[in-house]
Each structure stands twice: as structure tokens, then as C-alpha cells.
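Heads up, one of the protein chains got dropped from this complex, but the rest are sitting where they should.
Think of it as A, B and C in the order they're written, each chain with its own count starting at 1.
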Amino acid sequence: MPDKRASMHDAVADLVRDGETVAIEGFTHLISFAAGHEIIRQRKRHLTLCRLTPDLIYDQMVAAGVADGLVFSWLGNPGVGSLHAIRRRLEGGNPLQIEEYSHFGMVGRYTAGAAGLPFYPLRSYQGSDLPAVNPKIVPIQSPYGDETVYAVPPLHPDVAIVHVQRADASGNAQIWGLLGCQREAAFAADRVIVVAEELVEEAVIRADPNRTVIPHAIVDAVVIEPRGCHPSYAQGYYDRDNRFYLDWEAISRDPEQLDAWLGEWVYGVASRQEYAEKLGAERWDELTPGPAPAAPVDYGSYQ
Amino acid sequence: MPDKRASMHDAVADLVRDGETVAIEGFTHLISFAAGHEIIRQRKRHLTLCRLTPDLIYDQMVAAGVADGLVFSWLGNPGVGSLHAIRRRLEGGNPLQIEEYSHFGMVGRYTAGAAGLPFYPLRSYQGSDLPAVNPKIVPIQSPYGDETVYAVPPLHPDVAIVHVQRADASGNAQIWGLLGCQREAAFAADRVIVVAEELVEEAVIRADPNRTVIPHAIVDAVVIEPRGCHPSYAQGYYDRDNRFYLDWEAISRDPEQLDAWLGEWVYGVASRQEYAEKLGAERWDELTPGPAPAAPVDYGSYQ
Amino acid sequence: MTVGYSPAEMMIVAAARLLEGERTCFVGVGLPNIACNLARHDKAPDLELIYESGVFGARPARLPLSIGDAALVTGSLSVTSMNELFSYYLQGGLIDVGFLGAAQLDRHGNINTTVIGDYHHPKVRLPGSGGACEIALNARKVHVIMRQSPRSFVSRVDFITSPGRVLDTVVTDLGLYRVEEGEMTLISIHPGVTAGDVQAATGWPLRVAPDLATTPAPAPHELRLIREELDPARVRSVKETVPDLSGSGDCAQDPERGSPHGLRWRPAG
Partner (left out) sequence: MTVGYSPAEMMIVAAARLLEGERTCFVGVGLPNIACNLARHDKAPDLELIYESGVFGARPARLPLSIGDAALVTGSLSVTSMNELFSYYLQGGLIDVGFLGAAQLDRHGNINTTVIGDYHHPKVRLPGSGGACEIALNARKVHVIMRQSPRSFVSRVDFITSPGRVLDTVVTDLGLYRVEEGEMTLISIHPGVTAGDVQAATGWPLRVAPDLATTPAPAPHELRLIREELDPARVRSVKETVPDLSGSGDCAQDPERGSPHGLRWRPAG
């Protein structure tokens, strides 16, 4: 299997192109802030950003001017409040093209994209105003009887960026904890960047194949980026930095503070490593969980 | 959580009823022969049996007269040859109602059943004669553009029987190795019998939640039945007994031999434990794999 | 004995009591999370908590910071992909109760968490559906927890995010409501609240049940559980003035607040 390792700089430079549709997925868990910041640093433009929950990372990317559009299902600072940079665009005069679903609708769009289906049927939207403002959400009649459900179209991002706990050099990637819709987003995408907390030997992947979420066959680049999710988290590695999520409320309310924050923490650092060091050992200590090992499992050796 | 443990005898007596639709799932792996044999022993009648691959167990059940119908996608002795008891019914005068799909069609039927959908769309059947002989396979047009795919209807077994490697007393069940469509079959069914190789404490399940395939909320009975899959296998516990699969070719070709086999190995034993003992320690030794432990994973303790 | 309690505590307790006998509940963070855990410790010992993030049977060792908190995962019974969670658990019909938040709720029980004003030119852009729309259509019943005001309790919502088709009970800081004969009806009023308070916080002439009850105040053992076991840091049950909750995370921010509301403490009734 080919070695696909690259620096975040090179992976983003090579694989993320102006005007494209980009999905940095991960539901609360495993959000690649490192990739988002690199996209900001490289001043990518006119992107359409897809995520169920834009979270702080898309608020930052929108504030930095990389995005023309947003495809999403829940727009907030989870457990805290608003994404004020995005809200300013939506409530003010500076348009941001939005395409809005429910969570299951977004999951269905990725799933149809991954599965090569022309549509995904689901039981939602009946009686909601969402189909009225998003013409892509349409009713579809069951071929058995006259029941009607709704359909959403496939979503095929040009690039999906997925942070995982461990991956080998060719891109076989394993996740535990919340799985979100990373598998679906990756299979749906034209190109895939796997960002890993840890590089492991292929033998580690092969020692637990049920945990593999993404196979190397769909991966274009592997970036080893420890602590690449902060202030989001990586199950078993570090906790969500809730202090930062709380702080973001005030930072994002004020465009000047936000610009200063981007200047200091994104443009002002060359890499995620520099960011992590700048954050300081004490903060990382606070975020480190205690041990909770998985119960052992034996696959058996069959010769 | 309630303790749902029952003997195989009681679980089958209480939950499998004459005339019902029954799915004993497991693709090659984790086929509950123990449940099938108990259904034969209790002389259940007029069942409709669903499985992607009827395998030897349904050949035995059909031979024993429990089934009126079969819903399936591949009818053979995997890697060996034919299921002669079923073939005799299909090629001879004694009708067995069949409803035939492809594998993906069967998987789709369980998936639609599990997901509460009125149909499951898939890219198959175009140009095949299968829709001509199974009117439940119908074309469906995409609401986006004029593309046509095919649909299959949901399958809702009255009972699904799923063998797993480990379960707790209330039915939270974990599988590793081939996952087949057991999760889908169980969620699609009205009642679920979990048969487990091993009973574990709830804490073992909670120590690796990503491995849980079936939650207790959908389980009606938990049967602890070590070696319950023989001659099928349980990854990490014992290997497929290929000698038996080879032997079945001759046994099932000859109705008298088949009857004698049922007499000796099904009616002639009271339980799976008796069957396993009758098979003998030497055979079990031959089938026991060496160790191949999964790579460790840490979920982290978040207090 | 007089024990003081906050409006949030009244809401938590009232919501928890709704869960008696239920087995599966789709939970949002914040008040519903504490309410569900209170029910598990009290009137619904078999209640399993399900989160749209993919978690079934959570037993968080701390109060979760979001519906995707790491503490919900560790020690839970099952974690699946969101596709499987929405497909097999929710759409498959396993969910007895879903809790939703609302920025606006109307006379017919419809829920708005999308916009205040016109969708294309919003006065206030709210979070949107998250999983709320499908929860509102696939759970057997739905309860709403929200703070009540003339701006949030409106005759007609600006946008129907989630239809109120299976709406059961609405818990506010003033009372409890059910939809009866197609219309939101006050069925119980919290201790210390007057009918005038309620009408003043409602944007249409309110229908009141003929057998209007008074909500029993939080019992000492309920308050003890909340304060000593479920939220010892008092993160939510005192400080949280805007119910930050829904099956879908946080749909319920007050659209126009500039600062916390500072709900008053009330003496026990």
C-alpha cells in the first residue's frame, strides 16, 4: 500500500481548491480544527462548507472569509450559544448562501452520496416549513401503497476531511467513541484527507478490523496531527476544552476580538504543533482523561 | 435492566409460534444451529424462514418439516455444493413457497424493516429476470431527474434469532468479525432472541460500547448457549467445522440418511450441551483457534 | 419545612415526573438531561437515555457539556453511527419520548427553532432543526421545555421547524400545557404563579383547563438528588436561565436576550 503521509500544509494545498465543496465532519467529537485553520492560513476562497453542526470551526472559517456557502442542519455553539460570525452574515447584508436540512437529512445526504444512490428516503419534514425553503427536500411516494415519505439528494463533497484516533501510513483509519457520519462523508467525497491523532503500524489496524471506519482505497492524504481537534476532543486522548467554547461566545460577538483571535491563534502560528505548544502543557494536562480501557476481544488465529 | 435469561427450550417455546416468519441470521458466521435444532425438536410448523443463505440449518429445518416458505438470496452449501433437502422440495412435487432476492435485496429488506421505511432503494435487478419472478421487486423513479433504480419492501420477521459472542443478562450484545445483517434483522423483527456464546457482566459491555450490535431495548430473551453455532463458527471461539459441511453433501442427498441424522443429532439430544458433548472434546480441540487479540483501545475516563 | 427552589428546578422536576413508566428517551443537554437523570433515580428506574450523537444507555460520570460529550460515551451501552441511530432507533420506532426545546411555540403546538422574522431576511437566525424535526415526527410523544414569554408563546410561529403532531406536554417556568381540541391548554400552574402571570406571558387569549391544577412543588428528595447528585456544581439548575436543550442539542436560545434572564427564586409552596 502506498505511503500517503503529508504535512497539513501540503495536504490542504494539494487537495482543497478554491470554489469547492468541503466537508470537515465529526459530531462534536474529532472535529479537525487543525485542517480548518490551515484552510484559513492558505486563504482559500469561495468554499461551500458542509457540516451537520458548523460549530466554532466554520464560524472561524466564515469569519476569515473562506466561505461563500453553508450546508448544515444545526447552527450553534453546542451547549453554549450562538455562532455570531455566521449569524452576522445571515442577519446582515453580507450574504452567505445557505442550504438547510435536519440532522437526519444531512446524514441521509452523505449516505446517499456514499452509496451511489440518486436519493435518500426518510421520515421527516412532513408538516415542517423546511421543504418550503429548501426545494431539494421533496416528497416521494412509496411504490408499495400510497404512503409518502421525503427524499434528500446525495451530497458529494469535493473534499472530506476526517480526524481519527489512529491511522496507518496509507490511510486505513480507526475511530472509537462517537462515529457521527464520518464514514459516510468520506465515502461520499471525491477526495479524502485523513488526519490522525496517532500514526500506527498497519498491523495495529489489522489487529482490529471491525474498528476501521475508512479504508485506504478512498484516502488521498494522511496527516499525522496530534491534538488536531482542540478545542473539540478525541475520545481517550483529550477532552473538549469547554472553556474555549464558552470564551468563543464573547470573541465571536465582537468582530474586532474575532480578528485579533484569528491573528493570534491561526495566522500567527505556522502549524498545529505551534498552536498546541502555545496553548501550554498545563491546559493539556487539564484536558487529559484518566484510563478506561476497552474490554479485550480475541479474533482468533486461523491457520 | 431486567434479567431476560431463558433456556433455549423456553425461549423457543415462548417466542416462536407456528405459522410465523422467522429469521435466524448470520452470514456464514454465528449461525444459531442450536436455535434451529430446538425449533425442530419442538415440532414447530408452517414457518416462513428468512435468511440470505439458508445454509445447512434451513436445509435441516425444511427436511424436518417446520417450513412452508423460504425468503432468501443464495441457496447452497457454502464452498461445498447443494442443499439437497430444499432442492428436492423445489424440484419435486412437494411445494415450498419461495420468495427470492439478491443479497443486497435481502439486506435492503431488513434495513428498511429496521429503519421503519416503506421501501429500500438499490442499484440492482436492472436487466435481471428476478423482478419478473418476484413482483415485490419494483422499479422506482428518483425524484431528482428521471433515473430509475429498484426498490424492495421492508421485511419484518415475527422473530429474529441472533447468535453473538457475548451478551449481558438483559440482552446487550456484542459481535466481532463478520457482522452480516444481524443488527438490521434484529431491529426489523417484532421479537428478538439473543443467543450468546458467553454471558458477561454489564460492565464488560459498557467497557466497549462501539462493539454493541444489539441493545437490550429490543431483546425478548437471552439464551446462553456456548458452542451454539456448530458447524458454523464464532470468531475467536471456534472454527467452522468444514468436515461437517462436506459430510452434509452426502447426508442431505439421501432422505433416509438425513432422517437418521436428525434422529441422532437433533431429536436424539435434549439440548445443545448434549450435542456438544456428543461431538467430543477432540473435535472441539481441532476447531479451537490460536489467540489473535485485538489492539487495545482506551475510551478515557471523563469525570 | 420551607425549601427554596429555582424556576429551573421546578421545570426539571415537572419534566422528570412526565417520564414515569417510560423506557426510552431522546435527550438534549441541559435541563432535559438533569430531568431524565432525576427520573432514572426516582420514578423511571428503567429509563434509557438516547442521544442523537449515537449513544444509547448513557451513564455519564459528570454533567455532559453537550449531547456529544465524551462522558456520554465512556460507560454507555452502545455507540453507533448517526445513520444507524436515526434509522434504527428513532425512525424504527424505539423512542418513547423526545424532549425538544423551542424559541417559539404556537397555539397549535408547532415549534420554531429556525428564525425570528422572514427566513430569507431573518431578524434573528436561530440554530435550526438539528434532529428536532425527525424527533417530532418519529418519537411516540414529545415534551417541550421552554421559558415562556409573549415573544416565545405566540399565536403563530414565524417558521414551523418541527410540527407539534405528537406534542404531549409543554413545561415552562410558569406551568404545564397540553394540546386539547387542537389548542394549547394550560393544565397546571406552578406554585406562586397567578393566572394573570400566565396570560401576560402568552401571546394569545389562553385556553385554561376547567380542572386546572397546581403543580406540586419540588419535593425535598427531588431537590436533594438534583443538588447533590445530578448537578452538584449547579451548572444548569440554577445558573441556566434559558433552557439550553432539545433532542437536538441547543435549539432554545432566547432570540433577543442580551444577558441572562435572572429568573427569580421562589419559596416552596
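Throughout what follows, a residue touches a chain if its C-beta (ideal position, glycine included) is under 8 Å from a C-beta of that chain, and two chains touch if they have at least 3 such contacts.
What you see is a predicted model, and the numbers here were worked out from it, not measured in a lab.
Considering the complete complex, the chain that is not shown touches A, B. The hidden chain makes contact, of the residues B:A151, B:C181 or B:I214, with B:C181.
The chain that is not drawn here is touched, among residues B:I39, B:A67 or B:V107, by B:V107.
One of B:T48, B:T212 or B:Q235 touches the chain omitted from the figure, and that residue is B:Q235.
Which of B:G79, B:G145, B:P255 or B:P296 touches the hidden chain is settled by the complete complex: it is B:G79. Although one chain is not drawn, its touching partners on chain B can still be listed: residues 27-29, 52-53, 72-82, 86-87, 90-91, 100-104, 107-108, 111, 122-130, 133, 177-181, 183-184, 233, 235, 239-240, 242, 245, 289, 292. Within chain A, the residues in touch with the undisplayed chain are 1-2, 111, 114-117, 172, 183-184, 187, 202, 205-207, 209-210, 212, 215-218, 299-303.
The rule is simple: only the chains that are shown with their structure count from here on.
Where touching is counted per the definition, the chains common to chain B and chain C are A.
Located most centrally within the structure is A, per distance between chain CA means and the overall CA mean. Distance between chain A and chain B, defined via averaged C-alpha coordinates, is recorded as 37 Å.
The distance from the centre of chain A to the centre of chain C, with each centre set as the mean of the Cα atoms, comes to 28 Å. Shared interface positions of chain C, defined as residues touching 2 or more other chains, are 55, 69-70, 73-75, 79, 91, 138. Residue positions of chain B touching 2 or more other chains: 116-117, 205, 207, 210, 299-303.
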